[in-house]
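Take a look at the following structure, please.
Shown here: the complex without one of its protein chains, the others still in place.
For reference, chains read A and B in written order, and residue numbers begin at 1 within each chain.
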Amino acid sequence: MKKRTLITSAIALVFAQALPAAAQGKDPIRIGAVLSTTGPAAYLGDPQLKTLQTYLAQINQDGGVLGRKLELVHYDDASEAAKANGFAKRLIDDDKVDLLIAGTTTGATMAMAPLVEKAGIPLISLSGAVVVVEPVKKWIFKTPHTDRMAAEKVFEDMKKRGITKVGLLSETSGFGQSGAKETRAVAQKYGITLVADETYGPKDTDVTAQLTKIRAVPGIQALFVFGLGQGPAVVTKNYAQLGLTVPLYQSHGVASNEFIRLAGKAAEGVRLPSPALLVANALAANDPQKPLVTSYAATYWKQYKDEPSTFGGYALDALMLGVSAIKRAGGTTKEAVRSALEQTRGFMGTTGQFNLSATDHMGLDLSAFRMLEVRDGGWTLLK
Amino acid sequence: MNKLPSSTRALMLLALVLLCLPLVLPNSFYYDVAIRVAFNAVIAIGLNLLIGYTGQISLGHAGFFGLGAYASAILSSRYGWPPALALVAAAAGVATLALLVARPVLRLKGHYLAMATLGLGIIIMIMLTNESALTGGPDGMAVPPFSVFGRELSGEKHWYAVGAVALWLMAWTALNLINAPGGRALQAIHGSEIAALAVGVDVAAMKVRVFVLSAAVASVMGSLSAHYVGFVTPGVAGFLHSIELVTMVVLGGMASVFGSIIGTVVLTLLPQLLSAFEGWETVAFGAVLMLCMILLPKGVVPTLRARLNRSAP
Partner (left out) sequence: MLSQLLQFLFSGLTVGATYALAALGFAIIYNASGVINFAQGEFIMLGGMAAVALAALGLPLPVAIVLAVAVTGLAGLLIEKFAIEPAGRADVVPLIIITIGASLVVRGLVQVTLGKGTHSLPAFSGEQPLAIAGATLLPQSLWVVGVAAVVVAALAWFFGRTARGKAMLATSHNRLAAELVGISTRSVLLLSFVLSGALGAVGGILVAPLTYTSYDMGIMLGLKGFVAATLGGLGSGLGAVVGGLLLGVLEAMTAGYISSAYKDAMPFVLILLVLFFMPRGLFGAKTIDRV
């Protein structure tokens, strides 16, 4: 009697273990997203959410991943890091997601980092600062270029032209200050001295005071502006108004057609590093990035009647990276997905080609940035 | 049968709720919400003493919160101070600052404190954003966990206990303050400032004292919050956060300790509930604020209390 009950219960137990595994086959794959769709970073977060939603729907239409549908659970952190932390907890503990694609701003990513590391769930961040992946954190990856790469790409171009004395004008936002810090750190490597170091606020309506100070610096040869959204457009306009003639370099924060629209004629001659997405049509026919970026641009335009932004591109790359890792891991077991992410090689994204490793959780190099210049109201590829 | 005074009954009820809540919280996310509510409620009670009883508004209280948070973060992570000591030092510093600002301003009649606190709050936030060598700049800085006597506080259960105890203590302190003989002065000011002056209450001094107390409380909760979340950004000292704090007080009911708790619960839960609105959160939030203030101008608890009293025989 006892023996039979024992065997029956043992068999039942085995089935009980197997059933959830089989059921997992039908369960949707849950992707959690914490993005800044309101607040100062909404300009970045909004296209990110839209991109995720569009491509998730498309993947599901094409049959999903490993036969399972994708499900997106997203929250808006209103550009506040403390809220990001709270929503990350909700996604991990309450919504029980399998993967996180989150962190429009560096502040948000860093606020979520301790939670993510403790819970052991992969996070693909969409924020720019180098501190997200340096030092490497076990569970945290990112898709955007780092601000250090932007500075290096700009300095590379300056060095080619023999520019050595540069003024820096950075935004007091997280993006701007982190970029300024990296700029100062790498300047010497390219033989560049920063002869001016001013700041402006993201919602400033006028920076003629700062530019007047910069103009007065003797021997200045170029100006590097680190900011995003409308601030750099105001800078560019004031720059033209004051009649400044030294070359003006911007960061990838304004790699968008909106910048040219806002700054108007003043944008002529501005140079900046940008992902290939911005010049999709100008890419050589055999450029390995061309098919993906042109298709992204077309899809986004069709759905939203708006140009895709490079920030949205980061989200697309994160999603595709995540999906590819899940496919290679054969499921959503977090550790397996994490290692699959680390083993990603030769993965083509809108931002560039990704080659990740255990010591490099971003995977891009300087070639992922293209140097562009504004000519006749449009973007031209340099070199 | 001697009935216990209503405030004691209410405190007992609060203790009961706080003790039983963990039984119904399903996972650590809910604990997280409860902890945040508890922390905010403590600040709200302190702020209510200022707004509800002395009739002054502070539009920059988040600045004190932020100073407490950052002082704790900087002292404990960059200078290796024990967190408890950093917390006390921060509160002392903030109290001094509050005193320096309030003394000259509270001698005047009118809403000058509102403007002064508005200015102070924003200056604090700008400083926190700009002094990046010290504060980590706009992207913020990490905060080590809170440890006292070598034991570290970690995990939701520990922090829930901290939050619950802090909330109960604050409610008890506030109620005692109001009902004690010294606190009668507060009630007198609430009733009529001129009458209070006439009977010899030093109104200005009382206002300063209450302001300093509420500022210190905000600083302590800021420090605790920083250790709990593990990360702090300048946004916590911002104008919008100050407005949120004032709204918790006004929504729940001015001059009502339990009103502050209710107001905090509503305002902390609302964004979580509104996340279903997909883009309309701001509109919904604003609409809720307006409706609550128009329909319940004295706040939720006093209005309900008045209705109940009216309907009772």
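What to note about this one:
We adopt the following convention: a contact is a pair of C-beta atoms (placed from the backbone, for glycine too) under 8 Å apart; a residue touches a chain by one contact, two chains touch by 3 or more.
Treat the numbers as computed from the prediction; the structure is a model and nothing was measured.
The chain omitted from view is touched by exactly one of A:Y55, A:Y75, A:F175 or A:Y200, namely A:Y200.
Summary of contacts with the chain left out: across B:C20, B:V199, B:A276 or B:I294, the touching residue is B:I294. Interface note: of A:L52, A:L262, A:A297 or A:L364, the residue touching the hidden chain in the full complex is A:L262.
Of the options A:K96, A:R161, A:K213 or A:R345, the residue whose C-beta touches the omitted chain is A:K213. Of the listed positions A:T172, A:S251 or A:T332, the one in contact with the omitted chain in the full complex is A:T172.
Mapped onto chain A, contacts with the missing chain fall at residues 38-40, 42-43, 46, 172, 198-201, 203-210, 212-213, 216, 229-230, 233-234, 237, 240-243, 258, 261-262, 264-265.
For chain B, the residues touching the absent chain in the complete assembly are 51, 55, 57, 101, 104-105, 108-112, 115-116, 118-120, 122-123, 126-127, 130, 192-194, 239, 243, 246-247, 250-251, 254, 279-290, 293-294, 297.
Convention: only the chains that are shown with their structure count from here on.
For chain A in complex with chain B, the touching residues are 37-38, 75-76, 79-83, 85-86, 89-90, 92-94, 105-107, 110-111, 113-114, 129, 131, 172-174, 176-178, 181, 199. Contacts from chain B toward chain A in the complex involve residues 26-30, 32-33, 36, 129-130, 132, 137-140, 142, 229-233, 235-236, 271-272, 275, 279, 281-282.
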